[in-house]
Every structure is written in structure tokens, then in C-alpha cells.
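Every protein chain except one is present and positioned as in the full complex.
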Amino acid sequence: MKVLLLGAGRSKRMKPITDKNFLNFLGKPLIEWQLELIKNAGLDEVVIVGGKHNLEKLVLCGKNLGIDVTVIEQKDLDAGMCGAVLAAKDKIGSEPVLIFSSNDVVEKSAFESVLTAFEAGEAEGYLLGKVVHTYFPGGYLEISEDGCIKNIVEKPEKGKEPSNLVNLVVHIHKDFAKLVSYLEKAKSDSDDLYEVALGNMINDGIKMKAVKYEGFWQPIKFPWHVNKVFKFLFENAEKTTSKSAQISKNAIIKGDVIIGENVKILEGATVNGPVYIGDGSVIATNALVRESNIGKNCVIGFSTEVARSFLGDDVWTHSNYIGDSVIGNNVSFGAGTVTGNLRLDEGEISVTGDNKKTPTGECKLGLITGDNVRVGINNSFMPGVKIGSDTFIGAGLVIAENIPAKSFVKGEVTLKITENKVDISKINRDEMKKKIK
Amino acid sequence: MKVLLLGAGRSKRMKPITDKNFLNFLGKPLIEWQLELIKNAGLDEVVIVGGKHNLEKLVLCGKNLGIDVTVIEQKDLDAGMCGAVLAAKDKIGSEPVLIFSSNDVVEKSAFESVLTAFEAGEAEGYLLGKVVHTYFPGGYLEISEDGCIKNIVEKPEKGKEPSNLVNLVVHIHKDFAKLVSYLEKAKSDSDDLYEVALGNMINDGIKMKAVKYEGFWQPIKFPWHVNKVFKFLFENAEKTTSKSAQISKNAIIKGDVIIGENVKILEGATVNGPVYIGDGSVIATNALVRESNIGKNCVIGFSTEVARSFLGDDVWTHSNYIGDSVIGNNVSFGAGTVTGNLRLDEGEISVTGDNKKTPTGECKLGLITGDNVRVGINNSFMPGVKIGSDTFIGAGLVIAENIPAKSFVKGEVTLKITENKVDISKINRDEMKKKIK
Partner (left out) sequence: MKVLLLGAGRSKRMKPITDKNFLNFLGKPLIEWQLELIKNAGLDEVVIVGGKHNLEKLVLCGKNLGIDVTVIEQKDLDAGMCGAVLAAKDKIGSEPVLIFSSNDVVEKSAFESVLTAFEAGEAEGYLLGKVVHTYFPGGYLEISEDGCIKNIVEKPEKGKEPSNLVNLVVHIHKDFAKLVSYLEKAKSDSDDLYEVALGNMINDGIKMKAVKYEGFWQPIKFPWHVNKVFKFLFENAEKTTSKSAQISKNAIIKGDVIIGENVKILEGATVNGPVYIGDGSVIATNALVRESNIGKNCVIGFSTEVARSFLGDDVWTHSNYIGDSVIGNNVSFGAGTVTGNLRLDEGEISVTGDNKKTPTGECKLGLITGDNVRVGINNSFMPGVKIGSDTFIGAGLVIAENIPAKSFVKGEVTLKITENKVDISKINRDEMKKKIK
């Protein structure tokens, strides 16, 4: 069975993170984690649909997994999932196909369930239904008594969900060509042609089965999903500490950690797992790293705390607090700079993007930056602020708004300089010390 | 003998601290410390004079001490000490009474001295005279050769003190009713009717004796008295570490400490006594606490220093310096926020309140806050600043003035954003590292 892996998304909602497929979790891009998952489910023929923006990088993927990867381009990226599937028309014929979105992080059992159902059953299609216990604003599967799907209800009102099964794109279609023909005929004003086509198939009596799934699922659409994905992938990964790592006997390692080649952990530093530290990174004197993914060649400088954050490669910090943040590659923070990650009223944090505010559901969220950012000393970032790539931030600033890419941000400095009439040289420091002590 | 405990003060000069009687020293309110002291001196019948603002809380006091506590209300709080004593008119008759102010923190020997003198002597009144070695702006006892008080001189000029004995309100009156009758007849334009009445008694030939006291005395009138009281109470308390406390083997405990139930002290933290840490508090990685009272359920976060400070319950800090400060309950400090506690000229710090400046006699004094305060990141507080309760402070601000209760304080942010013309992505980090190293 072929797998059609949908990877053409432009990560618009992830901005200023450029392409989530190539975010390195534990040193490996998300897309590789997905390919590995596919391979571990026993599948080894994958067609990846990419876009102009990531085709070049996609063709390099999966090389070391021993699976057959074909990369095709979705020309019209506005054509959504329907367009993505149709892009594969020439590569897949009247054969079964498993469609999977690179956006969705799931357990291996998601694949196993749907594959088992397909092997056992006689339906034309098998859709994974994620069992939810609280309301989720997605598509719900309406099910008949025999487990067949009667309808897909997009974002029903809360309390009016037709089931507790949310449509998760791990779909098997027995005859890809038939799906294609329905997709080509589907009509809709909005971005749901794929779901419309499925609906039409069901209406035409084509049998679609829901496959229940109770395992982990984290779509990675917004930056604040990144650390949740990290934690899941970390939990399931082998915990290794490279032999070339130099860990001071005065450093503290707690909980589960993965420590790469040539990592240095200096005296007084604490690493409080789950923590991944990429090759060549340094956790310096008296620093604290907890529940975080640290990329390659990073320097977590003296007395810095990194908590619940995702750092790309070549990130340099120095006496900072980086909390609940997602930081790109090649980013520096000057000493004393701090990411605010909690509102004063301790309420839900919203982020701004595309001229609208998006509530995040989180009461802790820090900074989100692109790549190639340089931040000066003693800056203060308000929760949920985004800094575009290739940007410089001056010193002593309060950044309470998103900063576009390629910006140079400075503040107004107005110093009032008058004559100092106190002769401090006359002050007796020893008396002072006595008074103080 | 009954004790008349004066506790109706409104703590005006303690603002934004609300009621000093209920400041928790080592987890116990000041008023309870005073009741315990009374009990330990062998007295077990106490009439507490309160005000409308604290009656409800006062009636709950002393329960577990096995002493008989009656709480009465002083209606007119402007009537001062005279009004407070008269409020007890119906509760105490023609019997001996020991009058004591909850404001004054003294040793048990203060009570013992005055009780011993009373038992041995034949005078009508016994006033504690604190022996002072430097000038103190209080009432001085003028003494005749036989140790009887000739006069009470209020705030004499420096150098013109009639003795080295300052009138400290640990007073025994043999016949409370007689005191009451004099109080009812006393006349004065200012707030000294009690002292006027004593003067009248002396003039009428009623014998009043001075009882010398060389022990500890600290009136608690201003916030900067709080830490001095803490140190005294701590010194005399039993030094215990709760069994439920979890102290990392990589934490350092120096000097005398009292550590409550379920306290956690994490790796790299240093606690340098005298330090009290209330139940449920966390001293996090690489934090330093010294000479301080930490209330219940506090978090002294990563790399924070708390020095010579008094923190109420539920105070959260994170990479801060809190020095010589008095912090209320339920207060948070964002990372990088610092309390200035020393003037640039290293001179005496004054605080502002009620439209006047009060010199504190201290060259080190930090921040004073009420309850329910949230402070953002990277703020700078000038020495001796007061923050009212229920207040939010933004980020990156310099707070050089008192902030009223229920305020939301923000700064003006003017960012100048221009195009960044440097292509930092081209910079070779490895070369950079070589240059730097």
C-alpha cells in the first residue's frame, strides 16, 4: 500500500517559524519522524506532496530509512487538501492508498488500527476517528449503528457533536482513482473539497468506516503546539547520553535526558528532563534547562534558565530566562533579556497574526522567533510576541508587539545628564560595609 | 492580674502593609507572639482592645494558648491610647492591670521585671523604663532619688533628656478604676491624654515607680522595623526543620534555619540563616535566601536572591533580587525585576507617605508592597518605594514613586523599527566562536 504524505502546507499559522516539516525535534526534522512512523507501520512506498517552498528539501528525506520516497509538487497551494491529493493523480492508480498529513503527530497504533480495519473489512474507505473527551473544533464523524460513517460534520456547535470521534487524516482509500474522480467533481465555496467529496461518496453508497483511535494526537498548527510534540516524541525516544559528552561532576542531571555528541555541561548547571541537547551544545555554569529541546551548537550561557522551550540550532543565550518559547535557528540573546510568559492577570494568552488575535488556550506562552535574530541586552518580551527572521532588537526595550522580518528595532534614549555634586570618593567604604553588615 | 493589650492601631505608618498585628512572623501573627509572651510571663487573662478593622480577626486569637481572651472595640480610633484604655472600662474594675501595646516587641524579662517590682513594692503604678544609650525620640522618665517618677518628658531635645529611661508601655496600675478616673478628667490638645493623666496622678502624690529594662525593644511602626522584629523572634525560636521538607543534597544550608512542612529546597540553592521558610514553599535551583522570613507557599525561583527581607504567603519570585524589602501576601515578580536597596550616594533612605518624607535611619531599604500585587519582568524599584495592594506593574519600568492601591502601571513604549540591512545569516558562527575563544 502506498502512503500519500501531505506536506505542502506553508506553515502560515506557524510564522515566523518557516516550515514545520523541517523543525528539528531531538535533532531530526518532523518530516523524518513521520516517515519513520510510516516505515515502522510496515509501509515503505511514500509519495510526498510538497510545495515550491520545500520541494528541494523534501527530496532529501527518508534516504536513510530504506523506503521508497517520491516527491511531487502541488502547484496551487491554495487548493488545500483536495489539491494536494489530486497532485498525486499521476503517481498512484486504482490501488489502495493511505493518506496522512505531516501536520498530525500520532502514535504508531493510529496506523496499525486503520490498517487492521482495512485488511479485515470490505469498506471502500477507512477514516481514523480520534476519541475526544472535551470539545475540539474539528470535523466530527457521524456514525451509523454498523460503524459506517453517515456524515462528516465540520465544527459543530459545542454540545451538538454527532459523536466523540474527530476526523483525523489517517485515511485509507481502497481505490485511489475513485477518490480522485470524486475530488475532481467536488464543488464548494470554501476549503473543504476533500470532505465534500467524501460526503458525496457516502451519499452515493460508498461504504466508509470509522476506526476508533484513543492514542496521542497533536496537530502542529501553531507555535504553542511545538513543545507538546517535543514531549511526545521525547517520551518515545531512546534516552541516550553520548560518550563524547563532557558533564561536570558538579552538574546535576535529573529525569530523562538525551545528550548529543560533544555536549558540554559545566559546573553548577542543572538539566531537568525531559530535555534533549543537540550535538556540540554547551550548558554553561549555573544554567538550568528543563523540559526543553535544545538544538545543535547552542550555548545556554551562565545563569540562564530555559524552561518548556524549543530552541533551534546555534542559539546563544546568556543570563536569560527563556520560558515557554519557540526559538528559530541562529539566534542570540544578550544578557538580562527575559521572555515574559505569564500575563499579569494570569489569564489566557492570545497571539496576533494576519491582523487577528488568536486565543491560544495557554496561560503560559513566551516568545516565538524566526531564524537569524539578534537580541540585545536587558530586553523584555511580552507573552506570545513573534519576532520575524533576520531581525535585530536593541537594548533595554519592552517588546509588546510582533516585529516583522528584517527589522532593526531601537528605542528612544533620552538621558538627562547633570553635574554630580556628591563626592563619592570621600565615602568610607569600610564604615559603609560595617553599617550594611 | 489582667492584661490590657492595646491592638487597635490602624498601622497607618505601615501602609501598604494592612495590619501589623497580623503580619506572620515565622508563620504566626504578631498578636499571637504577644499573647504567648503574656502567657509565658504567667498571665492568663487578657483584654484586647481592637478596632472595627480587626475585631473579627482578634476574636480568633489566643485560642490554642489556653488563656482567657476578651476582645473589645475602641469606637473612636482617633482617641489614641487614652481612648483604648477607656474602652476597657466595663471589663476591668478596681483591680491591678498590666497595660501593653501590641506594637512593642520586648523580651519576657520586660514583664518579669515589672511584675516583680509590683509584687515587692507599694507604689500605685509601675512603668517600664527602657535604658537607652543613644538618643531616642520618645517619652523620658524623670526620676527622683528613690526611683519614683517625677515627670514624663515627651521628646526632649537631644542632650536634655532627664534620664536614660524611655517610657515603654509595659505599665502596671494597681487600681485600674483610679487610672480610668484620671483618664476621664485629662485634658490636652494633642494625642497624649494618657501621659497627661499619669502626670496628674504623680502631681496628686500617687506613687509611680520606674522599672529599669535593659533588654530588647523594637517598636514596630514602620515597615523597616519588620525585619528587626523577625530577627529577634527568630533568635528566640526553636530551630526546627520539618521531616516532610525535601532538601536536595546539592543545596546548602548555613546558619540557623526553620524550615516548614513540605518545603522543597532544590539543587544549587543556598539558605543562609537566620531564615524562616513557611510550609509548602519552594527555594528553587541556584536561589539564595539569607536573613529573611519567607511565608507559606512561596516560590523563590531560579537564581533569585532574597536578602534581609520579609515575604508574606504566596509570593512568587523568579530571577529577582529582593533586598531589605517587606512584601505582602500573594505577590509575583517577573524575571529580571530588581529592588534597589541602596542610594547611589549610599546615604540615608527616606520614604514618602501622607505627603511627607520620613527619614528611615537606614542606608539599605528596598521595596514595600501590599497584597495581591503582580509585577512584570525587568522592572526596577527605587529604594523605599511602596506599592499598594491589588496593583499590576508592567515591564521594563523604573518605579521611583509610590503607587496607590488598585493601580495598573504601564510605561510608554516607543519602538523605532527600520529595515535591518545586515545579513546575519551569512556570518560564520564557527569563525566567530574562534575569534571569541
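Each chain gets a letter, A and B, in the order it is written, and its residues are counted from 1.
Throughout what follows, a contact is a pair of C-beta atoms (placed from the backbone, for glycine too) under 8 Å apart; a residue touches a chain by one contact, two chains touch by 3 or more.
Keep in mind that what you see is a predicted model, and the values were worked out from it rather than measured.
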**Residue among A:M1, A:C148 or A:A335 that touches the chain left out of view** = A:A335
**Touch criterion as defined above, residue of B:P96, B:G121, B:G215 or B:G411 at the omitted chain** = B:G411
**Complete:** By the document's definition of touch, the residue of A:C148, A:I377 or A:A405 touching the omitted chain is A:I377
**Message:** Of the residues A:G62, A:G260, A:G340 or A:G394, I need the one that contacts the missing chain.
**Reply:** A:G394
**Item:** Where the missing chain touches chain A, by residue
**Value:** 250, 267-268, 285-286, 302-303, 318-319, 332, 334-336, 344-346, 363-364, 374, 376-378, 392-396, 411, 413-425, 429
**Asked** Since one chain has been left out of the picture, which residues of chain B touch it in the full complex?
**Response** 252, 254, 268, 270, 272, 286, 288, 297, 303, 305, 314, 321, 323, 330, 336, 338, 340, 342, 344-346, 371-372, 374, 378-380, 382, 390-392, 396-401, 403-404, 406-412, 422, 424, 427, 432, 435-436
